[in-house]
Each structure stands twice: as C-alpha cells, then as structure tokens.
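A single protein chain has been removed from this complex, and every other one stays in its place.
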Amino acid sequence: MAGTRRRRSWAGWQFVAPFVAVFAFVFLAPIGYSIHLSLYRTRLIGGTSFAGLDNYRQALGDPNFWSALGRVSLFLAVQVPIMLFLALLVALAIDSGRLHGKAFFRVAIFLPYAVPAVVATLMWGFMYGSRFGLIGGLNDALGLSLPDPLSPGLILASIGNIVTWEFVGYNMLIFYSALRVVPASLYESAEIDGAGQFRIVTAIKLPALRGALVIATIFSIIGSFQLFNEPSILQKLAPNAITTHFTPNLYAYALSFSGQQYNYAAAVAIVMGVITMVIAYAVQLRGTKER
Amino acid sequence: MAKGIRRRRSALLTALTGIVLIYSLVPLVWLVLNATKTQEGLFSSFGLWFDDGRFALGDNIRQTLTYDDGIFLRWLGNTLLYVVAGAGGATLLAVLAGYGLATYDFPGRRGVFATVIGAVAVPGTALAVPTFLMFSRLGLTDTPWAVIVPSLISPFGLYLMWTFTREAVPAEIIEAARMDGASELRTFYRIAVPMLAPGIVTVLLFSMVATWNNYFLPLIMLRDPDWYPLTLGLSAWNAQAATAGGQPVFHLVITGSLLTVLPLLAAFLLLQRYWQSGLAAGSVKQ
C-alpha cells in the first residue's frame, strides 16, 4: 500500500465521505439488518422469536447448503482457471505484436462483456436447444448427436461456458492493459541479451501481470461464489437440472422468496460472505506476498 | 505501441487467436441473424443462417418499438435515466473517493477499502429483502430512486480510481498547488481532474455497463412496468409466452436484445481510446 508520502489530516474525508455515506446506506445497513434477522426465527404460525445462533448451526449442518457450496467450488476450480488462462493467452498473443488485425481482435473479443447477463443467458438458452435450437440444428445438419447441454450432467459446464464467454474478453483486457505498461526498453535489452520470446514471457511479462492476475482472480472468486443470474434464468429451460439449491446464492434467494425463511436465508448468506472473504483475502495475501 | 511495429506477423498465431475470436462473435452473429426472422422463421430455419426468402429485420424492429403501445421506448428511456444518474453518480463518487484515498492520509483510510472489499463478498441477493424493506419505509420502492441509489456504489470503480490517481497524479504537483494556497477542492478540480480523464472515462464506461445490465435490483424494487429497464422488460416479454392467453413474442425478445446491446457496443467502440489507457494504469499496480 502506498500513502507514505502524505501528511495525516482529516482533509481526505471530504472526498471520501460521499462515497462512504452512500456505501453505508446501501451496503452496510442492509448487512447489519441481515445479521439482525439471522438471529431470529419467524414462522407462519407462531410469529417471531429470538433464535440466537440456531440459524447458523442449521446452516452448517445443511446438506443443501454444502452441496451448493461444493458445486460453486467445482465451478471455481475449473471455470476460473480456464477463463483466466484463455484470457492470458489472448492478451499475450495480442501484446506480442505478431497478430494480423490486432486492434480488431482486442475489441471483438471484449464485446461480449457489454452484453447484459440477461440477454447473454437468453441467447445461449435459445442456442442450447438440443431439439430445434442451434445444437439441434447442428445435429441435424451434420448428423451428430451432441448431448443436451441442459441435462443435469452438463448444465454446470453450460453455465461455465456462458460465464466464460461473458468475461474472457474483460479479463483479457485487464491483462493486456497491464502488459502495455511494461516499458519497451525492457524487451529490447532482453532481446539484445539473446532471450527468446518464451523467455521474455516468463521472465518479464508474467511477473508484470502479477497484480492484474491477483485482482482478476479475486473478482472471479467472488463472481463464482455469487453465481446467480445465469442459473436463475436458465432454470426456466432446465428446471430439474437446476435445483433450488444449485448455488448458495440461489439457495438463499429461494429460501427467502419462495420459502419465506428470510432469517435462515440471512444466515446462509452471511456464512457464504465470510467464506468468500476469507478465500479472497488468502488469495490476495499469497499474490502479494513476494512483492 | 512502438515495440510491436517491427515484429513479423504470424499467421499461425492469428489463426489460433482466431478461435477465441470466433467463440466470442458467434453468439453475436446468431443474435443478428435471428433478429431478421419472423417467429415462424425462428422455429423453422437453421440458427446460423438467414431464413430463406424472409428478411424481417425492419418489420421486427418496427414491431419491437411499437408493441404494447411502444413500451420498449419507455424502457429504453428508463434505462438511459438509470444509466445517466446511476453511472454518472457512481463515477463521481468513485473519482472523489479514489482521489481522496490516494492523495491523503487520514484516520480510517485503511479501514475504508477493507470494508468495501469485505462488503462486496456478501451475496447481494441476500441483501434484497432488508434493502427492500428499508427502501419501502423511505417510500423509495417503485420509483427510479430505488434503482439509482444502489447503483451509485461501484467498488471496482473506486479501486480503479485509487490506483489510477496514484499513477497519474504526482504528489509533487498536489503539494505545489497547496503551497500556492489553492483550496483542496480547487486543486482537485483544476489540476487532478484533467490528469484523471482517461481513468474517469473508464470508470464511467464500466459503471454504464453495470447499470445498463442491472437486472436483479429492479426486479425486486419495481413492480410497475412503466419503470422497468430494458433487461427486466425483455425478460417480461420472454415470460409472456408462459401466460394463459399471453402471446409468445420470441422474435421481439431477440430483436429487443439486439437493440439493447447495440448502444453499449457503440459506446465501447467509440470510446475505446480512453478506456484502454484508463485500464492500463488501473490494472498494473496492486
């Protein structure tokens, strides 16, 4: 962290205060309220009573919650590395200056990021149609029998594909931007020393990307653990494959909105928030340790 | 980028990266192609080509814009309002706060960023009920404020402006302005803002995307379709196929999606010079 250069005074608050005030209103207050809710229990018959930590105890022993957490962990372990790796390769390729039409690549691969998640999911949902959709069309045209992307066995992969599609360009751009800041003189001297392209990548480019990688990873972890929009919209097309406890976020949502168990939902959400924070923090610590 | 100029172009590398390019573009191509089809045509033709003989794009666009008394335009107007107020406000707050965090040392400074990152980890969906109740007590639900106020916070924007300010605004210049007796705000406005321009555009664009794509929050907060943003409206049209007596309008959902995506794509293409350099400084320093 920087900030060694400034004298300490309250003056900075005049800039930070507006943000902090709104932030407190739309984030901290609801979180505080959630914590409050999570300590109670309300029933359709019998009203509200203080429950202490019962809801948390219940959450920790809830197989639905753990299966949801397991699913997003799997998603995190598979989708995030694939997406970041892909983004990294493209960023390195564009940065290498060896592509025809570099600018076009850069912008075109980024474009899906500007597509709203709702639209992206509706679109992929149409395309996933294995009977009459694009998959069905390919099956007919090429005589294939591609498996149904919306079946329970493949649904997680299909969601992973949508998320990858949406964010690969975004992450690519973050990496690419980080690479652009490396002074050209560094490459030149490396080449004069006889270093090959591969050596330049490992010795100069990857270290330069460390900060960007850490940030991209943290945002991806948070995104994975909060997976919601894509499965919730696809649910309509794959109801049995996407259960009410498909992801922790979906589960918390189902609890509060169809089950009216908002107390318990609040507890689930807070447990999930703590887990996310711990992991994100650990990644940040590891990522910045050697700097 | 000077360093790239003298490099040999590689067809192989271009082809390999081309795979990712195709992956990125195929769904968009699908969207454009299918926006040219009638509802019947959607069902009867191959997804990645035109429907033989019928090119209904103009007709679809006209229908999209006029269907249900032209509510699509109303949704578009709402979305613009949310984007201007929400993304504009978010940018303003993020720029101010990012600048404050980067330029000053003040009591509680470390706490601010830690809290913001920590709060982001709490699933937003879980906050829906509490936020809704708070807002409804304040009489804000079912009004544009319910969508705009929560959009004012962009943690990513804050992070970006923070790092960007440290890169782009040398401490010496601020210090010099202070010596000259300029007030803190004046220093910010006169000296820092021009230097921060690329970063501001970047944050603005990313906040625009976030607001334009906002779906969950309006879903909870709004019940009058007259206040819907486009995302919610499109999903309502899509759901219409599932109502007794309702009219399926898949072709309008697809055409409407295309019309929803276009303005953002245009903004990104037109402003790419700015946001790319904005991101550059933002992402490199940790």
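Order of writing sets the labels: A and B. Residues in every chain begin at 1.
Everything below uses one rule, namely that a contact is a pair of C-beta atoms (placed from the backbone, for glycine too) under 8 Å apart; a residue touches a chain by one contact, two chains touch by 3 or more.
Everything below uses one rule, namely that contacts and distances are computed from a predicted model.
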Among "Copper chaperone NosL", "ATP synthase subunit b", "Peptide/nickel transport system permease protein" or "Carbohydrate ABC transporter substrate-binding protein (CUT1 family)", UniProt-listed name of the chain not shown: "Carbohydrate ABC transporter substrate-binding protein (CUT1 family)"
Interface partners of the hidden chain - shown chains only, full complex considered: A, B
Contact with the hidden chain (one of A:Ser9, A:Thr48, A:Ser189 or A:Thr202): A:Thr48
Residue among B:Gly70, B:Pro170 or B:Gly246 that touches the chain left out of view: B:Gly246
Contacting the left-out chain in the complete assembly, out of A:Ser73, A:Gln260 or A:Gln284: A:Gln260
Chain not shown: contacting residue from B:Phe132, B:Phe156 or B:Tyr274: B:Phe132
Positions on chain B where the hidden chain makes contact: 40, 42-43, 129-130, 132-133, 136-137, 141-142, 219-220, 223-225, 236, 239-248, 250
Absent-chain interface as seen on chain A, which is shown: 36-37, 40, 42-48, 126, 129, 131-133, 148, 151-152, 232, 235-241, 243-245, 250, 253-254, 256-262
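The rule is simple: only the chains that are shown with their structure count from here on.
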Distance from the mean Cα position of chain B to that of chain A, given in whole angstrom: 16
Of all residues in chain A, those that touch chain B in their complex: 1-3, 5-16, 18-20, 22-23, 25-31, 33-34, 37, 86, 89-90, 93-102, 105-120, 122-124, 126-127, 132-134, 137, 141, 165, 168-169, 173-175, 177-178, 180-181, 184, 187-188, 208, 210-212, 214-215, 219, 222, 225-226, 228-229, 233, 248-249, 252-253, 256-257, 262, 265-266, 268-270, 272-274, 276-277, 280, 287-288, 291
Complex interface listing, chain B residues touching chain A: 1-5, 7-11, 13-14, 16-17, 20-21, 23-25, 27-28, 30-31, 34, 43, 46-48, 92-94, 96-97, 99-110, 112, 115-131, 133-134, 149-150, 152-153, 156, 158-159, 166, 171, 184-185, 188, 209, 212-213, 215-216, 230-231, 234-235, 238, 250, 253-254, 257, 260-261, 264-265, 267-269, 272, 276, 279-286
